[in-house]
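Sending over a structure as structure tokens; questions will come in a sec.
Every protein chain of the complex appears in place save one, which is left out.
Per-chain residue numbering starts at 1, and chain names A, B and C are given in the order in which the chains are listed.
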């Protein structure tokens, strides 16, 4: 009970060269919407849950009053191409925690024989976008080939960063010899963005060579949006008011407030 | 002397299926007022003190000039239903510290045979409330039954979070098979709120099936308010002035200033 | 070279029931001025230097271009009452680091047979003060007696906090059975305050029963002020400008900027 990671397996699936598809909370919730939709639409089975002290110190309360811990969850799906889908309600909340968490995730992947990962996310452009394109990033030169033919943009005008799990998984997996691709849907960054997630999933399905209906994507986006937006207005009001009256210890550490939402 | 937690027992009580009631500093000080009142009104006996490097690096100075370390304290009360009450002058000040602290508290609970916990807190709504209701959250579906009959609201329009010990204890206790309920009194979040604490205690007493006079609650709230508010005005003034003149190392690390109050 | 604390002894003095006097950087630099003056005026001998990874990640550059690491230093003086004086150019920069540092300091004190500590600091009141009084705080009731006769104010209208080493040393030393007194000179908190340090030293000398000329105190305050103020103006300007142009990685981590000055 006292280790930084608590990994519980529902079952240990036997998979054939599975590829990992990661989509965790992030800009525009693009990656999370995409991964959640994928596992629901394809009917993937959860096989493991990862809890961690690197997560924000809080629980999530669902609409019926039951709670769940902050967590990442692993799903699998057998098929022509076996898949592992990683999603969850949070990313690690500290710098070094992000590194350790991603290494832990990759340990699980190695154990299951995975040697290729896709990470999904948003590419913030700071303005509204009608027809979002998809940017790609790869951890090996050999992965570039074939991406432009399915409309993934690789070249950019300057150097950028990918922050958090989508970036770190790509980088750290390369140390283990794994292939890694990141697909990022263009998004304003101002709100939850299903259109961007749709663009990402369209490209992903083509790259994996799988059929994927995207008809129900809007509904999934609505669910994700509700989970991240409602509490925020009230919390913001309280924090502002509290700042104004200097009652600085009425709420716990500011660090713990970041993920309210 | 060099471990992160220093747990000192005054005595090790032998208890029969005790339930834990936690109320630590938090929004509107609702949980702390409620827990402090409960242990005083019922005449509970302190049996352990928990110090931790996860707490803010400071001491509290009482009105007579004597100091006390930041700490959490455990009280017990024998009766038809044995109780353990946890209160204190702080929560952990870091993300991972919150996780480790809550696990440490649950270790103590397991040792004492406790398998049910109540966590008390405020539910911030960002506006003044005349007649605060009490929201509930549970870590098992089976705990829902019976809560609405005593006016605890479980259903809400969206998903929310419970931040800090009240949330984490609920979540982490579920990993040990413990029952966990959180009772949150509606509160503005703008000031120390005895009315909200009263609403919480009313519901708690009904759920525990105990008699509890709430006549002295206002007085307890006044005490708690004094402990959190007086120094804040001066500190705020100093911090503003220091910001203005850029003497950034006259005071220690900003992280250490958060709990001034 | 890889431990969090690096403690180097110049010599290990044999002392008879020494008392520790601590004065590290803090509000108004009151404690630091007092401790620096005391060790210079009494001609105390340095016997140990403590370096720590808990300190800000920087070095100090002196006027001749030579540098020194952030450090705490221990001095001793033999006499009717053997003294240990602790001062330095920094406090720990993280919450848990403050706890571990203070425990380390107390380990050294135990080894040298010390069982009484004085911690010196400022008491911020947010306005200019012509004749600063001295507030006291003690870690045992038995230490109250005698303090008021030398004009130390113990009673206050409400509860407060002592943040950082002056507070934590008081609290943590009580766990080892040591006597602990904190003397805090009233100060605005807006600038380096020798008048407040003078008030603290006057009281300290009376309590220790030692002779102490305070004639050169103003000069010491000037030195301390120069060390904390000059670089601040330029750094502030740069930080503002950089904020305005969003070049967020031109300087290292914001955490590392706090102690610039």
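Criterion: a residue touches a chain if its C-beta (ideal position, glycine included) is under 8 Å from a C-beta of that chain, and two chains touch if they have at least 3 such contacts.
Fair warning: this is a prediction, and the values are worked out from it, not measured in the lab.
K.L.:
Which shown chains does the hidden chain touch?
P.N.:
Among the chains that are shown, those touched by the missing chain are A, C.
K.L.:
For the chain left off this view, which of A:46, A:62 or A:176 is in contact with it?
P.N.:
Hidden-chain contact among the options goes to A:176.
K.L.:
So which of A:50, A:84 or A:106 would be touching the chain we can't see?
P.N.:
Counting the whole complex, the residue in contact with the absent chain is A:106.
K.L.:
Determine which one of C:25, C:97 or C:171 touches the chain that has been left out.
P.N.:
For the chain that is not drawn, the touching residue is C:97.
K.L.:
Which positions on subunit A touch the chain that was left off?
P.N.:
Subunit A touches the missing chain through residues 25-29, 90-96, 98-100, 102-103, 106-107, 124-127, 135-141, 144, 147, 153-164, 167-168, 170-172, 174-176, 182, 188-192, 228-229, 232-233, 235-236, 257-261.
K.L.:
Mind listing the subunit C residues that contact the chain we can't see here?
P.N.:
1-2, 4, 6, 51, 53-70, 93-94, 97, 226-227, 229-231, 233-235, 237-238, 241-242, 245-257, 259-261
One rule holds in what follows: only the chains that are shown with their structure count from here on.
K.L.:
Please indicate which chain is farthest from subunit A, where distance is taken between mean Cα coordinates of the chains.
P.N.:
Ranked by distance of C-alpha centres from subunit A, the top chain is C.
K.L.:
What angle, rounded to the nearest 5°, describes the rotation that places the Cα atoms of subunit B on subunit C?
P.N.:
90
K.L.:
Taking each chain's centre as the mean position of its Cα atoms, how many Å separate subunit B from subunit C?
P.N.:
Here subunit B and subunit C have centroids separated by 33 Å.
K.L.:
Taking the mean of the CA coordinates per chain, how far is subunit A from subunit C in Å?
P.N.:
46
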